[in-house]
Each structure stands twice: as C-alpha cells, then as structure tokens.
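To start, I am sharing the structure in question, which I have written as structure tokens.
Note that one protein chain is taken out, while the other chains of the complex remain in position.
After this line comes chain A, so read on.
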Amino acid sequence: MMNFSYNADRKNGHVGITRLWQTVLALLISAGMVMAQEITVTGVVTDASGSGMPGVAVTVKGTSRGANTDVDGRFSVSAPGSATLVFSFVGYVAQEIPVNNRSTIDIKLAEDTKALEEVVVVGYGTQKRKEISGTVSSISSKEFNSGFNANPLAAVQGKVAGLVISQTGSDPNATAVVRLRGVGSLSAGSDPLYVVDGVPGVPIQNISPNDIETIDVLRDASSAAIYGSRASNGVIIITTKRGRSGRASVDYNGFVGVDQIAKAPAYMNAEEYRAATQKFGFNVGADDKGADTNWFEEITRKAIIQSHNLAFTGGTENFSYRASLGYLGQQGVVKKSNYERISARINLDQTALNGKLKISTSLSAILGNRDFINYEAFSYSITNRPTDPVYTTDPAFQTPSRAGYFERLGDFSIFNPVALIDNTTNEGKSVEYLGNMNLRYNLTKDLVIGANGALKGYQQNTSYYLTRVPKSGVVSQGLAQISNGPAYNAPTDDKLLELTLNYNKTLGNLNIGALGGYSYQDVSFASFSARNSNFISDEIGFDNLGAGAGLALGQRTDAVGSFRSNYKLISFFGRVTAALNEKYFATMSLRRDGSTKFGANNKWGLFPAASVGWTVSNEEFLKTVPAIDNLKFRVNYGQTGNSEGIRPYTTLALLGAGARYYDNGNWLPSYRPIQNPNPDLKWEVNENYGAGIDFSLFNYRLSGSMDYFIRNTRDLLYEIAAPLSIRPIVPNILANVGSMRNQGFELSLDGLIIDKGDFKWQGIIAGATLKNEVVALSKGEFLASDAIFIGSDLGAATRGTSNVPFSIIRPGYPVGALWGARVLEIDDQGKYVLEDINGDGVIDENASDRTFIGNPLPKVTASMTNNFTYKNFNLSFLLNGNFGNKIYNAERMQYERQVGRIPAENTLKSAVDSPIRDDRTGSIDYFVEDGSFVRLANFQFAYNIPVEGKTFTRAQVYLSGNNLFVLTKFKGVDPELSTGNSNSGIYTKQQFPKSRGFQLGVNLSF
C-alpha cells in the first residue's frame, strides 16, 4: 500500500504525504535534458545487517538529480553512464559509486563511526565536527541510554565527560540536578542553559526522549559564549527530530515496566523494638499496642510505568513533516505519587521561492498530571513505633474526627504516615507550550538572512487539599488551595525574536564563516493563588473554595494572592570562523547582552571568546602514520555570564505591601520598602581556559578526546550581610561578591573492542575529575564573612536540630564543604569526646572548635557503556560511579544511638549495638561517610526481529532495567544525593526512596 513506485507517483500527479515525490524535481530536470547515454540505474541499499534502508538519498554527483530509496531500500535513478552516484543517509558513511554504465548497483552503507563529517549544532548555526575548535559533545538519539529515561538528560548520562546528573531518590515528580564542569555558582543557579530548536531557556525535563534527534553539549565557555549572560554553566542544545523528504513512515516505541524499592531502610520491627526497650531498661507496658507494623512498607508499593510513543514522518521535495504523540504514565514507588505526561509535537519544514526561502516551524505541547506526596511521611515511617497499628477503633488514639487512623495524641511531631498520605491531595496540572518559526532566506549563494520567532509558556495549576483528619493544626485542616503559576521555574509567558545574518564562503583552501545577530526576549512570570479552610465536609476538597468557613471566621490572611514580574534581554552577537587547508581552525565570537534585570550601573555586558584548533594528522609528516586517523589539538578561551540568579526588580528601591498593622481595630496591610536595592548588580562572570586533544586511531576503532580546563567564576552573586552604609532594611543584600574556581580533566574513549563478523563489542568511557574551590567572598563595600554556614533541613520530627549548619562556604575550601567538630572517641558513658581544635581549653563544637570534615563533591565521576552485538541480539549496559565524595549521614546521627528515641519513637536497628549514649545533634565527623559508589545504572537486552520483506522496516523487542545494583560502603539506603548546591551531601531520613525497575518494550517502524 505504501510501496509506491516512482512512476506511479508521477502518473498520479498529486501530492500525497505518503509519496516518495522528492524525486519529482529530479525527474523534471532530467526530462528537460537530452542526454545520449542516459541510463536507468536501479539497486538496493542495505545496512550492515542486510536490511533494506529506506529514505537513503541517491544523487547524481554534480547535479541536483536524485531519488530516495523506498521502503525496501530500492531505488531507481537515471544518470549518464559515466556519472557517479552519491548515497547518503544521516549517521552513515556516504559512498560515491561510479556508474560505469551499469544498470544495477547494490550497495551496503556502513554506520558512520568516525563522525568527523557530522554536523554539530553550535548555537545560531552549525559547524562540521572536523572544523570545531571548541569543546562540544554531540550525542545522537541512536546513542541514548537504554532502560527508562524519565528525562532527556538521563538518556545521555554517562556519555559526556564532565556532565553529571544526580538525583536523590526516584520521585517521579522530582528533577535531577545537572552540572557541567562542576558547581559554577553559590546561589545564582548552576544549571546549564537549555536551547531547544534554537530557542534558549527551555525547561527540558518533560520533553520525550523519543522526540530528540541530537543533544549537543557546549562544554567550554568558548563555545557557550555566543549565549552570553546565561551561558556560564554550559549550554545544552536539543534538536528535535524533523521530517525528511521521502517515504512516509510510522514509528511506535513503547514499554511497560515495574519499579520497586531498591533497598528499604533498616528500621526495627516490633520484636526488635520490644527487645530494645527492655535492653535500655524501659517498661513500655500497656503502651505496647501489640501490632507489628512496617511503616515504610505501609507507604510504599510496586509501581507500574508505561510509555507509548507514536510518530509519523514524511515529506515531499519542498515540504516535510514529523508529528508525534507521546504518553508516559509513571507511578512512584511511594503510594499516591504519580506522574502522567501527554506530549504532542509537530515539526514542519518548507522551502519556497525556488529553494531560497526555508521555513521551519516547531510546535509542541506537553501536558503533565502530577500527584505530589508529603515527604514528612518518610520521617514518620521511622519515628512511629512498630508496635502501633495503622488503624484503630479506640477513641483515645484517634483524632477528634475519628477517621480510624491510629494517632498518639499529645506526642510531639509524630503522625501516622499512612494517614498523612491518604489525607493529602496535591495535584499539579502543567501545560507547556513552545512554538517557533524560523525563516532563512538566501540573499546570495553565500549570504543568508534569518529570522527566528518563538512563543513559549509554562504554567502549573496546583490543587491541594488536606482533610480534616490528620493530627495537626486545626487551621491547616480542611485546607484547600488552588494556585496557578510558573511551572519548572520557567516563565509563564516568553517571547523571542532573533535576526541573523550568516555568510559562508570558500576561497581556495580557506573556508570562512561569519554570523551577526540581534535578539530580543521578553519574559514574564505571573501567578495567582486562592485558599480557604475549615470545610465541614471533606467531600468538596478544592473544587468549591467558597464553601470553607475559614474565610468567614477570619482565619486566613492569605486567602488570595497574585504576582507578576517581567524582564527583557536584548543582545547583539557575532561569530567568525575560519578553516585553512583542513588543518588550521579558528573561531571567535562576541556577544553583548543587556537586561532590564541588571543594575542601572551595569546594564550591558560583553562576552568574548576564541578558540583555535590544529589537525596535526592532516600534516604531511603524520599522514604516513597508518595508526593515526585523526589527531587534533584545541585551545580555547571564553567568557560567559550567569544572570539566572537575579530576579527582576532586585536592583530597584521599591515599596510593597508588608505585614499587617493595627489601625483602630482593623488589621490592614502596611506598605514598606521591600528590599535592599543594589544598582551595581550584574551577572556572574565565568572565565574559562581550556585545552584538548581529539583523536581517532587504528582505522577509527578507537577514538576519544581529552580536555583540561580551568573555570574561574568571579562576581559571584550571593546574599551577604548588607553593610550599614546602604541603610539596609533586611539583613542581606544580593551582590556580586565572590569568586570560585573549578578545574578538571576530562576523558572520553569510544572503542570498537571486538569486531569479528557477527560479534561486536563497543565500549565507551566518559570520566572527569573535578576540583572546586571557593576563592574569595568579598568585593568592594560588600564584605561577606570569611565563613558562611549553610543549614540543612533534616525533615520533620527532627528534634533539637534547628539552627545547626553542616556546610560552609569558605575561601580555600570546596563549595558546601562539610564543616564540624571532630570526635576523638566515644567515652565509657557513651558521650562524644570532641577535639579542642583551637586549643583554648574549651570545647565549643558550635563555634571555634569546628573544622573541615569532608568534601561533598565527587573528585572523580566516571561511567562506562558496553554494547555487545551478536547477529540480531544486542546487550548494552551502563556503569556509573562517583568517587571521593563524602556524605554526612544525618540519619545515623539522629537514629543510631541508644538514647533519645526508644521507647517514644522507633529507630535504626543498628542503634541497639551503637556505643553512643549522647543526645547531642550537630555536625560531627563521626557520621561522615565515604559516598563513593558504582551503579549498574541501566541495561538493555534487545532482539531485532528480521523484517526483510515484511510490512515492518524495523521491529525490536527488549528487556531493560534501571539501577540493578550499587556497590558502596555508604550505610544509608543509597549514596546518590542531588549534588551541586551549597549544601550537598547531607543524607537525611526524609527522602524519597530509590527504585529499581524493569521494562519490557517494543520498537516498531513501518
């Protein structure tokens, strides 16, 4: 049905989207020519496995004539008998075959492993891989990780040296922390800038990996600087899949999977708890309610995940399309945590005006439905006694509303976690849209003028209801709340207009390129919220806010609220590239960014960059060395900025509504200055020096790159104690105060280790070292303390630990270094004997007797991907590891001691044998543990069903999995913590558990 022949198309004469009619043009041209030795060449193009390859472009060299292969890989093209045919397909090595008057040519295309000809997206344009002198990694969809990838970056985890993705637990509604070349900022955010199809500033976590063609990572500042004041943490460019002229095809990818708790925490069961109470000398007596409850199991479950994606692609000579629909339904391993996503995307490309005008349109909409859970349930799953039942009919152990949940009334901060989860509804419904249109018009052969316009918006509607049941503040019972505002910290309304001029010219052996551009972006955030409480029935929830009594009783000062802010970013940018003799390469770029967010005295910033490359393997003296296929040296410098930490209006002196004041019996909103304005406020400056080597050896069997970089960030934004000279009205002021340095060495290796007939083993290694150091914390009149302590929230049911900082920002140490007292020994009373670090004879573990007790940032991150192929079978897996980082195990500090928990609360099993009988909670090195680990992050075992001659062009079934095992010395349930902020590396009991998952999936194309 879809196997139209070339002639059928012509006779039919209408444009059907399932037709192979790009070749019409070729036909018209060839028909117009009278060529004596014209012959019709037919043949089959196959891939390495012998399957026919559809959609391969077959062109007659030196002309624009050609055809595309059909579904079986067959083609038919007329050409002079002396011509040469060029067979090309993205991701495969193009081949040129002389016709030599043959009428049949069958060829096999090999996958392009050397990737030197590949085109890399570099921001406002593309460059050939071989001409790039910056540090750019490019991952195509074929190389994406197997297993379940909740977000696009999970698909490239372990593929890019220096790109570290970390996440505490497996909450389907949490976002992983992404760091490129370390932590670049104290407070302004260290997330890379994401650019999707040319539109900067797009939250990417909900984009379906199935829609992505390539992910390009601009690792160094010389490459990223074209994005100016937002690029200091690197730039990740996502290019979505687009249609191609040629055969229409349909792709279906889907899987069903099961997630379960990878490792449960070791809390005492009822028997162990009873034994412990006796051992510690308590008589629980009637307080033992006789149950054997595993509270953690009560709130967790086996979770089902399923994903279905359908894509349609095709196109004609002047028009191509790709449309896709995706569904993801992901239950969390904790009861009631859910994520559901529906995504739709249409990408259209059209050429007009004799091919001079190219119009690309991308439209995407993503709908998310989320059920959030209250993390306090995790804390209560340890503090609740295992001898207490979940449910009861005893009125003395119920809340006044008698809902049947067992609660210990009058016990401090201990709630039934099952009741907490059952009785909280917290839904988020998000809408994300992005539409952009890109026009490119060839003024001359070398000069292209471009315009890019984009509209995007991110909104989340959150509905919250807490029933009247839980044992907590009455005013927070029967509480309903609806809010609508930015989703994923992204703007609710964002407009972009870009104008570019691109010039490319080849002059003999010199290729030069020049880009000039202007960009205008208008960004708004708006939100609205309303709430009420004291509903007399739980039936209404948040669906009729007016029905609550809370407003009528005057219980809510927060009944309504709204917010709006706006900023504009205006930029001029340019880039010049030169490539001489395919040996010497240079790129220079410059961007000037102005933002309304910046202080009046610093409205505009300038971001220069330059890089040079030398492909020494193209020099005569190396051309004779057969082992070296490619060897290139690169050196780069660049300056980028980070302005994401500046909210609009921060630099201005403004009045706003404040706390209520009493006015003759009424409580009215006061108006007050709202902030300490800083008219000097500006972006953080990131200066990056780097050098690297790219190589391919042994006939491209082994390729890779090595890079060394120094990344100096200065003018770090931080809220420091405001000097009295500015008459501060709040304690802190956001100022450009600090500087920080990251340096590291990165290594990527990609080797075809075994290549024997049907069996192939490919190994990919990506590793990086990182050394982070805070250099200074003061600038000008803004003098920060030389030690800034950062507190960590240890969660609910945490007693006596308010105001205890574990982390520090201090020059000479890594950001967020663990800082605390040193334990010399545990004495025979079970008390900590602390070191008198400053030697003054007094132990003051909360002041001067503290020191560096650990670096929470890994010294080395590394991963290894293995791909084994045997005939139609494929096995791949990824090992992922962190090395040399320390974790503060606050759970053990609180729950691995003989005192203070039993009998009122449950505790860790290990408490029974703990030598500690000390109630003190604080930062002490006794609980600092090695956080190194190696994880089998994902694997996939796939079978490609032979499809020759069938309806399908591709059919694959697979079994895959995530988080199969972890090797670590860490004593908590999982050593992976979101890392890359100023208080990383604190392990608490209040975190979502890590899951292990298996999936069964199928990929079909026809």
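Assume a contact is a pair of C-beta atoms (placed from the backbone, for glycine too) under 8 Å apart; a residue touches a chain by one contact, two chains touch by 3 or more; residues count from 1.
The definition used in the following text is that contacts and distances are computed from a predicted model.
Participant: Which of "Carrier domain-containing protein", "Proteasome subunit alpha", "Cytochrome c oxidase subunit 2A" or "RagB/SusD family nutrient uptake outer membrane protein" is the UniProt protein name of the chain not shown?
Facilitator: Of "Carrier domain-containing protein", "Proteasome subunit alpha", "Cytochrome c oxidase subunit 2A" or "RagB/SusD family nutrient uptake outer membrane protein", the absent chain's UniProt record names it "RagB/SusD family nutrient uptake outer membrane protein".
Participant: Specify the residue from the set A:507, A:627 or A:724 that touches the hidden chain.
Facilitator: Once the missing chain is taken into account, the touching residue is A:724.
Participant: Considering the complete complex, identify which of A:64, A:509 or A:562 is in touch with the unshown chain.
Facilitator: A:562
Participant: Touch as defined at the start, partner being the missing chain; which of A:673, A:811, A:884 or A:946 qualifies?
Facilitator: A:673
Participant: Could you pull out which residues of chain A are in touch with the chain that's been left out?
Facilitator: These residues touch the chain not displayed: 282-285, 287, 409-413, 472-475, 518, 520, 534, 554-557, 562-568, 570, 594-598, 603, 648-649, 652-656, 658-664, 667-674, 720-731, 782-786, 799-804, 844-848, 894, 899-900, 903-904, 917, 919-922.
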